[in-house]
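In this view, the complex is presented without one of its protein chains, the others remaining in place.
And then chain A:
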Amino acid sequence: MHTITLDGVEVEFPKPGDPTTTVHALADLNLQVRDQEFMCLLGPSGCGKSTALNLIAGFTQPTSGSVTVDGATVRRPGPERGVVFQDATIFPWMTVRENVAFGPKVSKGAGGAELKALVDEYIERVGLGAFGDHLPHELSGGMRQRVGLARVLINDPPILLMDEPFGALDAQTRITMQELLLELWEKDRKTVLFVTHDIDEALILSDRVVVMSARPGRIRHTIDVDLPRPRSHELITDPAYVSLRHELFEELRDESHRADQLEGLVGGKAGH
């Protein structure tokens, strides 16, 4: 059983550049990700969904409330909670092979022919077989994100945290990457929390979608995505998909509008 639980989580921090003002990023956030569930956190930018993910990753600590994984409080990052970042954040001086080998090397002291075979297997699995000896700056954004995925999966983490990993990719590459992720996950179901602002991405990938409200972030709505698996992008014409999409669209439109008001982009009624 690998579950994530957020209980009454609050996050406050001083506003960058204006320390007298407090940013209330998350307010009383309660969230449970079930074992082997694929959950998407959907919300307008700045709603605190990445903040929530960073708490679970152990990169930051909540101001109050508790963040637990399998019943244990999260205190620091670790290889049992793999994170795929928006900008890949792979090590630029290491080849693809070295990047993928890094996790097993530092966490388990792995090495030798055994590690080499494992690395080759994972590079192959994400479709980078021919690029093992390339440096990151020689790869496209999509390929870098494949490395980011492989270096995490090789640690075989029960929990996978993904922070808008395909957000910076072009539409075609994004679809390819979503289908790669689906294929990998349907073979080896990990507990996944996937942060995105893209409705289609959330619906195609997840079992449940949680819509977050604009600042301070809290849960506004949860929907179950009862669509058959294995999935592909052919789903988007399915009537059940279309109706779910409509529902999420309405939720998100309200929230985006409220977020714009908070940022003072629309009208003069900020905060009302």
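One rule holds for everything that comes next: a residue touches a chain if its C-beta (ideal position, glycine included) is under 8 Å from a C-beta of that chain, and two chains touch if they have at least 3 such contacts; residues count from 1.
The rule is simple: contacts and distances are computed from a predicted model.
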Name per UniProt, for the chain absent here [options: "Anaerobic sulfite reductase subunit AsrA", "Sensory box/GGDEF family protein", "Cysteine desulfurase" or "ABC transporter permease"]: "ABC transporter permease"
Sole residue of A:S50, A:N155 or A:Q178 that reaches the chain not shown, by the stated touch rule: A:N155
Contact residue for the chain not shown (choose from A:H24, A:H134 or A:H221): A:H134
Touching the absent chain when the full complex is considered, from A:P44, A:P62 or A:G103: A:G103
Contacts of chain A with the absent chain, listed as residue ranges: 57-59, 76-79, 81-83, 85, 87, 89-93, 102-103, 106-108, 131, 134-140, 142-143, 151-152, 155, 173
